[in-house]
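The structure under discussion is supplied below as structure tokens; questions concerning it will follow.
With one protein chain removed, the remaining protein chains of the complex are shown where they sit.
== chain A ==
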Amino acid sequence: MISASILRKYALLPLSGLAVACGSGGEPVKIAGGKPAAGAPAAADKIGQINVLVDASGGMQGFMHANAPGEPGSNFQQTVAALLSDVNGQHGAPAAYYFVKEATGADPRILVPTSYGALTSAVSTGIQRPALGTELPLMLAEALKLHAQRPGTVSLIVSDFIYSPKNSGETWRVKTDVKDALATADAARLAVSVFANTSEYRGNFYPGNRTRPQPLHGEKLPYYIWVLGAPALVAQVDGTLLKRLAGQPQAHFNTRFAPPYTALDHFQNKGEWYKTEPVAGVPTLGFTKSVSRKEPAEVVFGLDLKAVPAEWQKAAAQGLRLDAAATDATLLRTWPVAQEPAAAGKPYLQQYTYLAKIRVNQIPGAGALMHLTLPRQQPAWVAQTSTANDSNITKQGPKTFLLADVLQGVADYFADQPSAQLSLDLPIRVQRAE
């Protein structure tokens, strides 16, 4: 295509080349590949529907207490009201709102459709008739039923996520119940992001191990916002609608963050290579000269990790790994752009947050696919926030009954996905230039 535009351009030149040679020579042709690979999401990555599900059980009532004039409202009220407002204000996808309650003989529905107005007013002044509360696995399964009806659905579930099996002797199988609840969806096409937060609680707290309710007067209790949907869509929602919660403890299961990254061909580069057209969407480097252990090539990659979870960004400085395939390559160093003295005044470096320098010792004839990866780490806050006995919650502080088991169930469901091992997987293709 480029040669065609050149043909057109030069066909317009005046008869004598002298005029051109002395002048500017027209508008130069733009070269592809100058910009980072990851750009606007493709059509398949478009959110088709946003469902917001708010748990309307009695156990949530204490978060949605009435406020005296001048009171700022609980953290729950502020956060959820802001989230609902953001969902209502976005015009990317239609939104639907639901209360989650238990199924009764009179009304077997678990998800009760409602409106933005009714949901916000419930959040700010309390639920009119709090339900007994539905079981967590049932809530997840019901949410996923809506996903099956409409591709591209993302669900935001707001709840305390306390799962207490009816028979308290069966708490050991909480993991399995949660895993089974997700099983209606294909694990490769589902992701779950969990954002944790705490909020003051006024009212009766119903312990997960089914002991007597405890009246609380503003003690902090945890609540969670779960995001369910396709892996890329969940990442998109995490970075937009849930941006306010970026600093909160979070756990991601199969969520596919795609941070922009590129080889920097004018920064500490060694050896003769250049960026070619991406092969199957993978950034590709062509090497014009053979490289060896004695004469290795060096490539610095710029990674823009601004949109990935803060924990991962921190981990990236130490934790990035290189899967070198057949290139015998090594990751020499990973460092933040902020610590690179040469980055001052260089916008092409400033648009990235991390730099990773790779030394390539050989290029196989058929080329090779390397991977820059960030191994998955268990979020430490989960174990700290989980408790096996919440009968005396005031003494324990903000903890959730069997949270570790619940999230283990989610992790088990995604155990066979590559994301169970790797949080980030950034492929790089290297090949000999023809």
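The working rule: a residue touches a chain if its C-beta (ideal position, glycine included) is under 8 Å from a C-beta of that chain, and two chains touch if they have at least 3 such contacts; residues count from 1.
We take it that contacts and distances are computed from a predicted model.
S.K.: For the chain not present in this complex, what protein name does its UniProt entry give, out of "Nickel ABC transporter substrate-binding protein", "Magnesium-transporting ATPase (P-type)", "Chemotaxis protein CheA" or "Cytochrome b"?
M.R.: Result for the unshown chain: "Magnesium-transporting ATPase (P-type)".
S.K.: Per the definition of touch given earlier, which of A:Y98, A:F161, A:W273 or A:Y354 contacts the omitted chain?
M.R.: A:W273
S.K.: Among A:Y116, A:Y348 or A:W381, which one touches the chain that has been omitted from the display?
M.R.: Residue touching the absent chain, from the options given: A:Y348.
S.K.: Of A:S115, A:T288 or A:Q377, which one is in contact with the hidden chain?
M.R.: In the complete complex, the chain left out is touched by residue A:T288.
S.K.: Which parts of chain A are in contact with the chain that was left out?
M.R.: Where chain A meets the chain not shown: residues 2-3, 6-7, 9-10, 13-18, 20-25, 27-35, 265-266, 269, 271-276, 286, 288, 346-348, 433.
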